[in-house]
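Of the protein chains in this complex, one is absent; all others appear in place.
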Amino acid sequence: MDMISELVDANRILFHQRIVDAFGHVSARHPQRAERFLLARNVAPGQVTAADILEHRVEDGEAVMADPPRLYLERWIHSEIYKARPDVMAVVHSHSPAVLPFAVAKGARLLPVCHMCGFLGSADGSGPPTFEIRNTAGDASDLLIRNRELGAALARSLGAGRVVLMRGHGSTVVAESVRLAVYRAVYTEVNAKLLLQALPLGEVQALTPGEAEATRIATEGQVDRPWNLWKQLADAGAGAQA
Amino acid sequence: MDMISELVDANRILFHQRIVDAFGHVSARHPQRAERFLLARNVAPGQVTAADILEHRVEDGEAVMADPPRLYLERWIHSEIYKARPDVMAVVHSHSPAVLPFAVAKGARLLPVCHMCGFLGSADGSGPPTFEIRNTAGDASDLLIRNRELGAALARSLGAGRVVLMRGHGSTVVAESVRLAVYRAVYTEVNAKLLLQALPLGEVQALTPGEAEATRIATEGQVDRPWNLWKQLADAGAGAQA
Amino acid sequence: MDMISELVDANRILFHQRIVDAFGHVSARHPQRAERFLLARNVAPGQVTAADILEHRVEDGEAVMADPPRLYLERWIHSEIYKARPDVMAVVHSHSPAVLPFAVAKGARLLPVCHMCGFLGSADGSGPPTFEIRNTAGDASDLLIRNRELGAALARSLGAGRVVLMRGHGSTVVAESVRLAVYRAVYTEVNAKLLLQALPLGEVQALTPGEAEATRIATEGQVDRPWNLWKQLADAGAGAQA
Partner (left out) sequence: MDMISELVDANRILFHQRIVDAFGHVSARHPQRAERFLLARNVAPGQVTAADILEHRVEDGEAVMADPPRLYLERWIHSEIYKARPDVMAVVHSHSPAVLPFAVAKGARLLPVCHMCGFLGSADGSGPPTFEIRNTAGDASDLLIRNRELGAALARSLGAGRVVLMRGHGSTVVAESVRLAVYRAVYTEVNAKLLLQALPLGEVQALTPGEAEATRIATEGQVDRPWNLWKQLADAGAGAQA
């Protein structure tokens, strides 16, 4: 299936671009069966091959096959978002290094500040929400989305958005396609790095909601350009990181 | 044509030196026909080959050939600067990561602070200007220089200078040759990185206008040395980034 | 012996992951003889081979063999910790770059802030202790743990913990296995990088003691996943760093 090959590429690109390391995962809704999604078994993203991709059920987050290999501990991130958001066709969960500070520092806001990152915008000009797992799991949890209830709480926090930060954990990004989800995951990191460097210089000028929406539409029409470049780099890198 | 080969090298060097990623572009004025310039079709800079370089008209920013392939959305950055500035022979547009914070934080000034970067200086000691697209396109634009009017506004902001920052977007650098434009683009980034680290340490001592001009002349006479090194590194890197 | 091979891999992984450079060392308690430990002779970690691994005595930190080659100057870091802590099976000593600022700035605390780094937590919510060698060696020492007395002082500072910072020097990490010690050394650095970037953004939300313990248990059960990836990367890197 072409989608499996696309998903393997997404895993390798996200690893090569340093969005995921030994941890993190990317999934795609099944192109023919909307009640299923494709996700690797429990393996580091940079090592995923087509044989590792398993069909999972949106309903309960479990693998379709009987007696599956070890699965990702947090597969309910994916299943509950697909359930709540019929428009979402791909999900990336990562701990990318520049985004995490915004998920750790109270009140930090990951506002879109450059034209490649308009997708971080929203109508009210706030940045992506932050999911606080303590509100659901209490203050002694392992922070993992390890069941349906927690996945559903995360999906509620994401709401109709494209990106949700997860306190002390990382972020989850959604999109209408695998390529767009990868683009957004990479550029969420780019915007975060930029903000980390701009904030000490003075008052940061975020994109207006109108600019965010206009730039989002303009840049996302170019998504194949970075995808093709990243794929070529990941292929050439032979498993290393950029 | 030798200039095409030079321009392909410039694309590959700018990519290898991490000034451009999947986006950004570099052009050269046509060496025989001053009313034309050479610019790649819409492709990532690190993947540009001689076959991708197309002649464009300074007059309207369009390709000379009939029925051209997809062109860069922002080719008017180049055409309008060549129109306004007969002295300019090469233009680099990028979103390089250390420069962007200076195009995002209000009032931040990219002053020249080391002898390799005197070209950032000006007679009045201010750093490069920042182009605010809202003054021309309003506050809900996609920030792209997507027509002649916006290109002309950017060229006015650049004025007689060598570098112009673009709010929420990146920067554009001009020079009398392709090699010098590449040099300036790389060292604009070097100076920005340096400033980002020096500003928290105390009062930054910028070059005086006299020092900026004297260092500019001294270092730019050495431009072949970094060009040759960067070309060798890009050739050896086989498409990867440094 | 399998443990020697594991230790060689640990050296190469720590080098490839930039936890050690020309300096730093990792040891393992002897799997059959608890009164001995395995540690390389005085050689850069990235160059360690099986032939370099020597048995040392816990009792006095010296090599078991007669007339040994030059040994590490600081082997008492290892011997005294093995003596004080029968539960410890592996020790990593490094000067990793993001951890060092926390060992240099007075009062800086390396609190666990993300779920991969719960092992940095403690019951009272403080971060790892910092060993001040001046209290034992006076204020004109060379900061090295160059005898048993200093090793014992360091071991007392570590106490029942997993990580101890060393003022002006680096850190030492312990664990129940070589793989876990490597994991903790790498993720101590990850947490430090994260904190360095989060602190300027606002009030940092550390893990609660309960979260730290729960995440530690959850993530450390996954330790083979990063180990296998890091080993593959170090093998492919052929002696270079990531």
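Just so it is clear, A, B and C label the chains in written order, and each chain counts residues from 1 on its own.
The rule is simple: contacts are C-beta pairs under 8 Å (C-beta built on N, C-alpha and C of every residue); 3 or more make two chains touch, one makes a residue touch a chain.
Everything quoted here is computed from the prediction, not taken from an experiment.
Trainee: In the full assembly, spell out which visible chains the left-out chain is touching.
Mentor: For the complete complex, the undisplayed chain touches B, C.
Trainee: Where the complex has a chain not shown, which of C:I4, C:A44, C:L71 or C:A84 is the residue touching it?
Mentor: C:A44
Trainee: Of B:M1, B:A50, B:A123 or B:V204, which residue touches the hidden chain?
Mentor: B:V204
Trainee: Residues on chain C that touch the omitted chain in the whole complex?
Mentor: Looking at chain C, the ones touching the missing chain are residues 21-23, 42-44, 46-47, 73, 95, 97-98, 100-102, 104-108, 139-144, 167-170, 196, 199-200, 238-241.
Trainee: Going by the touch rule given at the top, which residues of chain B touch the chain that is not shown?
Mentor: Answer for chain B: residues 113-116, 118, 190, 193-195, 197-205, 207-211, 213-215, 217-219, 222, 225-226, 228-230, 232-233, 236-237, 242 touch the chain left out.
Everything that follows uses one rule, which is that only the chains that are shown with their structure count from here on.
Trainee: What's the minimum number of touch steps needed to get from chain A to chain C?
Mentor: Graph distance in the chain contact network comes out at 1.
Trainee: Between 0 and 180 degrees and rounded to the nearest 5, what angle rotates chain B's CA atoms onto those of chain C?
Mentor: That rotation is 180 degrees, given to the nearest 5.
Trainee: Please name the chain that ends up farthest from chain C once chain centres are defined by their CA atoms averaged.
Mentor: The chain lying farthest from chain C is B.
Trainee: Rounded to a whole Å, what is the gap between the Cα centroids of chain A and chain B?
Mentor: For chain A versus chain B, the centre distance works out to 32 Å.
Trainee: Report the inter-chain centroid distance for chain B and chain C in whole angstrom, where each centroid is the mean of the CA atoms.
Mentor: 46
Trainee: In chain C, which residues are in touch with two or more of the other chains?
Mentor: none
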